[in-house]
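Have a look at the structure below before the remarks.
Yeah, one chain of the complex is gone here, protein chain that is, but the others are all in their spots.
And then chain A:
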């Protein structure tokens, strides 16, 4: 009866709802998403602790021990044509993949979100200008755009991130614009306006947080795409410079020895495959978990 008792009851219900609706629990219950999360965590840990995990220096050549098979002479995954340890290169390659994947998506997400919000919130002529520009950008084949940018910017890790990031901008701008368009007509936005809030406050405090769910899913999925793009660029010799290990450049090195030594190309290829599938599964799970209409 007293307020104290009421408080206790309230607290209990709060705890209960938190447990039931915890995003993490929903994710873990989905086996595919759990697998995806495992792959991503493994990859991040590998990237961070690469020097500890790698058994050899990744760029150390030893021509006398070139093209060794799997498990031969302590080389877990064998060696390439220069006698470099494939396992160690794979581990260091994870760094590049993660860096480019997350960096490029972050770049695309920040710029794209900003453009999308302006476009969706203010509408009118800004909307037309920005969105037509985005249409133009996405009309370019993605890899062609990246190649063009790479040849303009020159090689290097940062430039790879920018080149792939630019290609990601239109997607984010569109997703965010669509969300903003639907959120901005919500009654609570009108309420906020009726309380005298400024545009910046409405955008960053009310519109954006309510647009985040699809954005997070889209960003996760985009990381997989960015990793593939980086591998493609490196495969084409436009990515990170040799001898830096990247999964794409390892694939490129391996393609000349497909018959003689197939694992040189298949191992980085498998790494890319597992990573991309893992991230996509996680993204799918995340979408289901964030969707209020999907009840677990």
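By definition in this document, a residue touches a chain if its C-beta (ideal position, glycine included) is under 8 Å from a C-beta of that chain, and two chains touch if they have at least 3 such contacts; residues count from 1.
In this section, contacts and distances are computed from a predicted model.
Remark: of the listed names "TAT-variant-translocated molybdopterin oxidoreductase", "ABC transporter ATP-binding protein", "Nitrite/sulfite reductase" or "Phosphate transport system permease protein PstA", the one matching the undisplayed chain in UniProt is "ABC transporter ATP-binding protein".
Between the chain not shown and the residues A:70, A:191 or A:258, the one that touches is A:191. Among A:89, A:206, A:263 or A:287, only A:206 touches the chain left out of the display. Even with one chain removed from view, chain A keeps its contact list with that chain: residues 3, 6-7, 10-11, 13-14, 17, 124, 186-188, 190-198, 201, 205-206, 209-210.
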